[in-house]
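Excluded from the complex is one protein chain; the other protein chains are retained at their positions.
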Amino acid sequence: MFTEMIQPRFSETDALGHINNTVVAVWFEACRTPIFQIFSPELDLQRWPLIVASIAIDFKAQLHYGDEVEVRSWISRIGNSSFEVTQQAWQQGHCCAEGRAALVRFDYQSQKAMPLSSEQRAALEQHNQ
Amino acid sequence: MFTEMIQPRFSETDALGHINNTVVAVWFEACRTPIFQIFSPELDLQRWPLIVASIAIDFKAQLHYGDEVEVRSWISRIGNSSFEVTQQAWQQGHCCAEGRAALVRFDYQSQKAMPLSSEQRAALEQHNQ
Amino acid sequence: MFTEMIQPRFSETDALGHINNTVVAVWFEACRTPIFQIFSPELDLQRWPLIVASIAIDFKAQLHYGDEVEVRSWISRIGNSSFEVTQQAWQQGHCCAEGRAALVRFDYQSQKAMPLSSEQRAALEQHNQ
Partner (left out) sequence: MFTEMIQPRFSETDALGHINNTVVAVWFEACRTPIFQIFSPELDLQRWPLIVASIAIDFKAQLHYGDEVEVRSWISRIGNSSFEVTQQAWQQGHCCAEGRAALVRFDYQSQKAMPLSSEQRAALEQHNQ
């Protein structure tokens, strides 16, 4: 499991006084950086190796400004070319949001999915909980 | 069906040269405004009547800067207190992303879900395709 | 003068119930697209011709969700390699924010500023008010 700390930003609140729901998608992507590094240790944007196929987020409780958020991320499924990341946003002891993102190993030049290598698969398996 | 036009913004691209996936969640929320108006014609933020329970988005093709996007939104399910909005982002004749959002009629003061009124239900039913 | 209409988005509000100040910077950049097209009619991201040297925004009144915003943009200064865009955000008959952005014609490959061509200068001069 990867754990990242997020300090909610004032601009991430909305008129209801809590963190806007779309911000959680941003936080979850931000907290996939260590997973990106399995595929590109240097985070080389010229040869980016992944594409997002889908995201889904369940909102369980309202997140607020002023208290740190812990985002937990792990690999919940490994396919042939794709894998799924499950992520949770915790604030003050509560799991406030849980999401899943399906990522595909992708060659942007040929615009094609590519099978995961055995090294990538092994690295992903180390973070399956 | 509700139809809204979005002009992609330069700041909405990412280093891969396309619209960042998290932006689609923002566009979809923005294009739910006419649905919000079923519940609050004045869009009264002091008595906001809805909460987002979940969102899910499938990314089918890359969206790019420089061409307008048409977002189509309709009501795909009506429950007791909740309903589902399905939304699509079209660019140059392609459906590039499709999402679903589950919204709940919600009283922020008592922090409780509330059943949809028959008027709200009837209004939602008019946009079920 | 260029005029663009912006529909404020729910996610652009903040906990104070108005549009967050950082959003105006995003709107102003979005509304410089017709100015970008003077330099790159196709908005070719592979050969982007401009870089932002500075921005400044004065906030005069609070912008709110639920009413359209008109952004007016014009060229307020033309230098050798650079020029200044002045922009205003109007809502319900009030100028709520005014900003200036200094843009520089820039070659990203050599990482150098380039003098404006006489054609670019002439095109900018057509929008100096």
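Going by the order they are written in, the chains are A, B and C; count residues from 1 in each one.
Basically, a contact is a pair of C-beta atoms (placed from the backbone, for glycine too) under 8 Å apart; a residue touches a chain by one contact, two chains touch by 3 or more.
Quick caveat: nothing in here was measured; it's all calculated off a predicted structure.
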Missing-chain contact, candidates C:W48, C:W74 or C:W90, resolves to C:W48
The one of A:T33, A:Q92, A:Q111 or A:N128 in touch with the missing chain is A:T33
It is residues of chain B that touch the chain not shown, namely 10-11, 13-15, 17-18, 20, 22-23, 65
Where chain A meets the left-out chain, the residues are 4, 7, 9-11, 13, 17, 26, 29-30, 32-33, 36, 42-43, 45-46, 65-66
Hidden partner sits against chain C at residues 15-16, 20-22, 25-26, 29, 45, 48, 51-59, 108
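Following the convention adopted for this analysis, only the chains that are shown with their structure count from here on.
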By C-alpha centres, the chain nearest the middle of everything shown is B
Whole-Å distance, C-alpha centre of chain B to that of chain C, is 27
Taking each chain's centre as the mean of its CA atoms, chain A sits from chain C at a distance in Å of 32
Multi-partner residues in chain C (2 or more other chains touched) are 10-11, 13, 17, 65
